[in-house]
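Sharing a structure here in structure tokens format.
The complex appears here minus one protein chain, its other protein chains still in place.
Per-chain numbering from 1; labels A and B assigned in written order.
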Amino acid sequence: MGDRLPSLCHGRKTDAARPETGRTSEKPHALTTKPLLDATGVAKNYGAVAALRNASLSVLPGEVHALMGANGAGKSTLVKILTGAIRADAGRILIRGEARDVRSPAAARRAGLLPVYQEPALIPDLDVLSNLRLTGTPVEPFRAWVRELGIPDLDIREMARDIPLAVLRVLDLARALAVEPDVLLLDEMTAALPANLAEKVLEVVRRQGDSGRAVIFISHRFVEISALCDRATVLRDGQTVGVVDIEPGVEEKIVELMLGARIEKTKVATRAAGQAAAAPARPRLGVRNLRVGTKLNDVSFDLADGEVAGVIALEGQGQDELFAALAGSIRPSGGTIEVGGQPARFGHPLDAIRAGIAYVPGDRAEALAMQRSVRENIALPFSAALRHWGPIAMGRERATVLDAIKRLQIDTRAQGEVQRLSGGNQQKVTIARWIAADARTILCFDPTRGIDVGTKQEIYKLLRELAGQGKSVLFYTSELEEVQRVCDRVIVIFGGRVVDVFPVELADEPALMRAAYGLPRDAKEDVGILADPTQPSSPSPAGGTAP
Amino acid sequence: MSSAATVPQAPSFGRRLKRFMADRPIVPLVILLVALVVILQILRPGIVNERWIANTVKFAIPLAILAGCQTMTMLTGGIDLSVGTVATMSAFIMATQIVNQDPTVAFLLAMTPAVLIGLVNGIGVGVFRVHPLIMTLGTSLIGTGFLQVYQRTVIASGAKIPDFLNWLGTGVSFGFPNALLLFIPVAVFIVFTLNRTGFGRLLYAVGDNERATRLSGVRYWQVILALYILSSLLAGITGLLYIGLIKAPSLSLAEPLVLPSVAAAVIGGTSIFGGRGGYAGTIVGALILTVLTTLLTILQMPEGARRMLFGAIVLLVTAAYLRITEDR
Partner (left out) sequence: MSHILRRQGWVAGLFALLIILFIVTKLIQPGYGSGDFGSLARAVLPYAFAVAAQTIVVIAGGIDLSVAAMMALTSVTAASMMAGASEEYALFVVPFVLAMGLVLGALNGVLIVVTRVPDIVVTLAMLFVLQGAALLVLDAPGGAAAEWLKATIVGTVPIPGLPDTVEAWLPKALLLLVVCLCIIWIPLRRSRLGLSIYAIGSSELAAFRSGVPVARTRIAAYAFSGLFAAMGGLALTMSTGIGAPIPGPYLLASVAAVVLGGVALGGGKGGLLGPIVAVFVLRLVRTDLTLLAIDPNVTAIIEGVIMVAVVMFGAFITMRSRQS
């Protein structure tokens, strides 16, 4: 049935050992052809938060186009808009020069836009064949693509639920390919794929570009992007900040675009010099070879008293699992956690809390009882244990709560429900809870996401103060500049492993960004504490750090 | 998110009204209650007098206590449909055991099924995570089965209503129904539990955001188990009061109170999704339903139409509260 496949071999990029150089110059129809997909001025607000302000994306026929941006830059929002999963507040989407209203995934499909999401869209409780019928996908081309993608023995009667994730993602791709979409959107397509499948996938994606169709390729892996893509659109803070041709050394330029003007500013360390990492103190929390499922593989580090350790990682590199395991929310599948030198087992968050570990989740909606008052939210952990179910000593509770409110300067003018507070004040409430409870170790997961600058400053100050009092803080942040403001040390996680640990002096944003993308440190800055020497080391791009 | 998400400076009238309704549902409820009483007085001039009020209160009290059970379970996002069966069982056992037993023993025997059903409900909902509605419906069927079997064993010895319960259920002293002697402590207990104890806080918090309570170290099953036992105990006590009021032990004594108890809590502003509400509103809700029932009886509205109305009220009120709470 291979003859039903779209013609496979064109000259342009099929020579597998394509040299890394001189590729982008052969942009064939860049100027002559109309774009297949042209989105301009796309904006989307969630309440008061602007997820996208002014994003544009133009994809030409026959190209593989990378869509890049740091965490929270708006990539996924843009993809959701293009594929009809959500509706934009503003903006125009032209497909083959025609304005199209992509109202639903079905409409996007009809318009020739097909996404393959990170979580496969196959219905778990239907077999593969039924999944094909559900989406009106022709079976034979699908089978051909599946074989082409390196799965020779697929049983289409198998339930999607019983198929391993990696294969499922490939099937999702094959299903999309089988209807020959004009524009294919691939979200982190090679994540969770074993090397052989990933290779096949990349090969097919490359060929897709040759057949006059287009692929939008979202990836965190520079290696793939430079091997595969023709151009890249870079998003920052919900805006398109640049479109670049992929050529050798472009990584630096992309990192710069992703970071924006901050790159210069943050060379100046904003943290007071006197607060630099104190002398090695007793480890409060020890993490040894911690593993959680497939997401977190072998993470080890220490967290000392009086220290703020930063954690930097791209989305989905295992940081969520790390924090959840330390907070007792999920059970690790291997390794140990030590508290004050003693091994600890957490079966329930209460165990972690008893060990003095408090967890401030990234999503405030996860931590707060939104319809309850500030006071009740702060006092919530007090009532948790059975023996505190009785009458509350209202006076004492009031004093403790007021103390915490004052310390964090929470604006409680909006009395009553926490949901009426601003995001920043809500975040303060989640932290205040643990200050009132006097936790020794605080795990902060991106506490400044989506809050205003003033409150951010207050939170930085607070975290430093806590460290000054001898408490230890583990601080995951998606904003690299915060590292300089808050942390003593930075742990970089990539692919579920600690790939690097920076002392704060060396942790400038370009260095962190490169490390977070799994790129090795520059030779001249390398002080030899690369935690994982097994990390694939492609030749480091020349050009060094930004000036 | 910074300034825009804080309290807007000048919310529209509609928004303010919504917020007011969400915060103080009791004010419009009291207005509604008064309006119903006025309509009643207009339809049947002279009906509203001291005796009528005492009578209304007397009939509203058992409903209000059962609605208290619903309020507490609904705060956690649950519901307890077994309260009718539990009340019936304790009433029936009390009335039959008092014939040959010491009152204390009879009382303890009467409360045993309440504890057991509450325990099973709590385990089912809290540990196995069965939906509360299904779970409590199931235990209530089992309870009814047990009651039928029990009835055969005591058919010979007969039943009587203890004088004390008679006095408590129907008596009026100084113009006030004696049932208030039971109800006021119960109401104070429920209000105090909800507002001033750690357990009450957890009920609200669990219903509002179970994940958040878990992260704060709360063990869900403990809260739920205690809740359903408490709810059953209150239902059992209601049964004793109700038998004193109705004076005819039957196998479906308190069953007609179940749906109105849910409706009373919903009308009273307790969210069926959990996390929001209180007992004061529920009490007014129970009064409203009692007056409404009188009104519908006067209007000769059949039982069927009344049930339809209750159903429509539950749906409308829930949808309305949903709009109020999400629109901010």
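We adopt the following convention: contacts are C-beta pairs under 8 Å (C-beta built on N, C-alpha and C of every residue); 3 or more make two chains touch, one makes a residue touch a chain.
Model, not experiment: these values are computed from the prediction.
Within the complete assembly, B:312 is the residue of B:42, B:155, B:298 or B:312 that touches the hidden chain.
Not every partner is drawn; the one left out touches subunit A at residues 83, 85, 104-106, 109, 115, 117, 119-127, 130-131, 133-135, 155, 157-159. Subunit B residues in contact with the hidden partner, per the touch definition given at the top, are 120, 124, 128-131, 133-135, 137-139, 141-142, 144-146, 148-149, 152, 259, 262, 272-273, 302-312, 314-315, 318-319, 322.
Following the convention adopted for this analysis, only the chains that are shown with their structure count from here on.
Each chain gets one centre point, the mean of its Cα atoms, and the points for subunit A and subunit B are 47 Å apart. Here subunit A touches subunit B in the complex through residues 47-49, 327, 329, 348-350, 353-354, 359, 361, 365-372, 376, 379-386, 388-392, 394, 411, 413-414, 416, 419-425, 433, 450-455, going by the rule given at the top. Contact residues of subunit B toward subunit A in the complex are 1-7, 23, 192, 196-199, 201-202, 204-205, 208-209, 211-219, 222, 226, 275-276, 325, 328.
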